[in-house]
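As you look at this complex, bear in mind that one protein chain is not there, while each of the others sits in place.
Letters A and B mark the chains in the order given here, with residues in each chain numbered from 1 onward.
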Amino acid sequence: MLRLLKYELRKTLFAKLVLLGITFVAEAVFLAGFWGNRENTLLIGAALLFFIALIGIALMGILSLMTLHRDMNTRQGYMLFMTPNSCYRILGAKVIECGISLLLAGAFFFALGLLDFSLLLGKDSNRQIWDMFTQIIHAVNEQVVLDTPHISALIFSMLAAWLCTVTTAYLSDVVSSSLLNGQKANWIITFLLFLVLNYAISKLLTLVPASLGTITVLLLQGVVSLVLAGIMYVITARLMDKYLSV
Amino acid sequence: MDYDPMSPIWLQVVNRIKGSIATGAIGPGEKLPGGRDMAVQFSINPNTAARVYQELERAGLCETRRGMGTYVTGDAARIAQLRTQMAADAAGRYLRDLRILGLSRADAIRLLSEKEENENA
Partner (left out) sequence: MLESRELTKKFGAKTAVDRVSLKLEAGHIYAMLGPNGSGKTTWMKMAAGLIKPTAGDVLFAGSPVGIASRRDVAYMSTEPYFYLWMTVEDAGKYYADFFEDFSMERFLSMLRSMDLNEKDKIKNLSSGMVAKMKIALTLARDAKVYMLDEPFNGIDLLARDEIRTAILHAAVPEKLLLLSSHLVEEMEAIADRAIFIRMGKLIEVRDLEEMRETDGVSMADRYRAIFGHGEVQA
């Protein structure tokens, strides 16, 4: 499994390095503005960084899906399917890769954001930003409860939702790849299927009555997402195995 | 390695090795390559190589010593016999060819000595 994972990570390395390079360029713009006291440059840099972070995190999921699509539809798939690994393991490595990439990207952009933000706050002239920030925190705190149980439930439900989204995407692609093997535009089917499945799942999750209280709702939604993810994982691996045709 | 693909390859290899033994290119008592090495050396299937050894052994031209490999026979009389046999075969082929051309035995002998004189001249 670790070996599969290693190669899954390696497959998207180049794209990730490109993203990293672009991030550093934007960071350089930001720092140039910061140290050169050029507000416009600073703002452009900050906006770019924010934009890249958003795109970058989404990109982690897209890259993983693209890799799966290529493995299912091109000869590159031999590399996986000729090895003595079951489809469950192959798919498992892909899900884990996607998770690791996403977490790493999230942590990276969060850390970078924090760093840049503290730089800004370090300047006396920016004192007002800090005040604004604390005010926002207070305002939010008055609206929703942000204690440990709530945060834990939220994180659990978000992770479950993420897992569910990833498996939905993988299932969509494997369905379209096995039905329309090797056809050029089958990724469109993947996309449409993903939208439909995602819509259905979100509808299903809203069935959890809000009257149960925030924590219960979050936990229940998380459990449902996990169960759905598990079911989709098994279906995807079975389809991969049954319709394997590389 | 070129073979006539229409006749058994083992036979062609056997004949080549017989030729080498008769001319002394492979000396009496000399070790022959193992089955796999022979297959690689002659570019033939290993089963064909095995058949080659089987035939050479049957003809008394080589012997397999357990755990040591296969060796050309040290029996000088057998090798001399092989040489005689091969010479007789060659003479037979020559005569047959001339007969096809409608020449007599006397013509054949005359041609042979003329050819030899020309080559020596």
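As a convention for this text, a contact is a pair of C-beta atoms (placed from the backbone, for glycine too) under 8 Å apart; a residue touches a chain by one contact, two chains touch by 3 or more.
Everything quoted here is computed from the prediction, not taken from an experiment.
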item	value
Among A:Leu114, A:Leu195, A:Leu212 or A:Leu244, residue touching the chain not depicted	A:Leu244
Residues belonging to subunit A that touch the chain removed from view	3, 6-7, 10-11, 13-14, 75-79, 81-86, 241-246
Residues from subunit B at the interface with the omitted partner, ascending	1, 3, 5-10, 36, 39-40, 43-48, 51
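We take it that only the chains that are shown with their structure count from here on.
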item	value
Centre-of-Cα separation between subunit B and subunit A, whole angstrom	75
